[in-house]
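Structure record follows, encoded as structure tokens.
One protein chain omitted, others in place.
For chain A:
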Amino acid sequence: MLAKTLRSTALKLGAACALMAGLVPGVANAWEPTKAVTFIIPAGTGGGADQMARFIQGVIQKNNLMDKPVVVINKGGGAGAEGFIEMKASKADPHKIIITLSNLFTTPLGTGAPFNWKDMKPVSMLALDQFVLWTNAEKNYPDAKAYVDAVKAAPDRQFKMGGTGSKQEDQIITAAIEKQLDGKHFTYVPYDGGGKVAVQLVGGHVDSSVNNPIEAVAQWRGKQLKPLCIFDSKRSTYTDKVTDDMAWSDIPTCMESGLPVEYQMLRGIFTTSGATDEQVQFYVDLFKKVRETEDWKEFMKKGAFNQTTMSGPEFEKWLTAAEAKHKELMQGAGFLAASQ
């Protein structure tokens, strides 16, 4: 028994080492990576982008979708500028890919950091991440309207909205909500990660948050947080019960609750600008295979993602529109850097 487990572990370790050292011979057709692919996360550990990238790494290695290993690194400095600038600087190296969040648009606009999505080559959109308006379950607001009314009735800035980072998606949504408050404002409190925001909300240190579903689902199931509305044009399509009596699809849209705000975040993949069409195609196919796995579908469901995907010209068109929308939203909120 022991000998057997010993042997199987040794085999596993050996196989894994071989894999890591890149000794497994590749099947030659079209372009394939000739060395390990670096997968950059322009954010810190533990957040939504980090969870997704590490999950993708797991899926690729578990299903042997690529001969060379994937190395995931976090380069979240300067609100992600560090990661994007590295992509821009290594344009000749097609062995680098990056996962994006909204800071693809918000960081250059808000800080003036010298990069743009056009400095990279778009591979594909994996999904769109949702935002939900959460409150502490103990406060028991019946719906989004009741909460908005409470904010309107209170003195200015008495209600606190917790969010990730500054001048990024969470604060942009907050600014958009404030436009519906008859001149009242939230006090926006920036934290360094979505998980932390959810916990601060449970502890009652802020009054609401706009966490992504995956960041707050555990607290929802634990009956500590209550979702009021989802910032999408349509309700979520996931009908499996998450808590005893509610599914993601039971959360009304903010629009139908009388709060006309809509925002979703891109979860997409880019490679370096010097990559050839063949190289881009390799990554497009790779992520298509990732999306087809059962693990991925399960992950999408757990995080209540909007599963819109696209690549090629369609994706570039979407990006151009999204950039314009961010510029408009940020201009409206006064978040643009001086140089813009």
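A few remarks follow.
Following the convention adopted for this analysis, contacts are C-beta pairs under 8 Å (C-beta built on N, C-alpha and C of every residue); 3 or more make two chains touch, one makes a residue touch a chain; residues count from 1.
The working rule: contacts and distances are computed from a predicted model.
UniProt lists the omitted chain of the complex under the protein name "Tripartite tricarboxylate transporter permease" (options: "Glutamyl-tRNA(Gln) amidotransferase subunit A", "Na(+)/H(+) antiporter subunit B", "Putative flagellar system-associated repeat" or "Tripartite tricarboxylate transporter permease"). When you scan A:195, A:252 or A:268 for touch with the missing chain, the hit is A:195. Residue-wise, the contact with the chain that is not shown comes from A:224, picked out of A:174, A:208, A:224 or A:253. Only one residue in the set A:50, A:129, A:178 or A:232 touches the chain that does not appear here, and it is A:50.
When the missing chain is restored to the complex, the residue among A:37, A:81, A:176 or A:210 that touches it is A:81. Although one chain is not shown, part of chain A still touches it, namely residues 1-2, 5-6, 9, 12-13, 16, 44-46, 50-51, 54-55, 57-58, 61-62, 69, 71-73, 75, 77-79, 81-82, 85, 110-114, 157, 160, 165-168, 187-193, 195-196, 198-200, 202-203, 205-206, 217-219, 221-222, 224, 298, 302, 335, 337.
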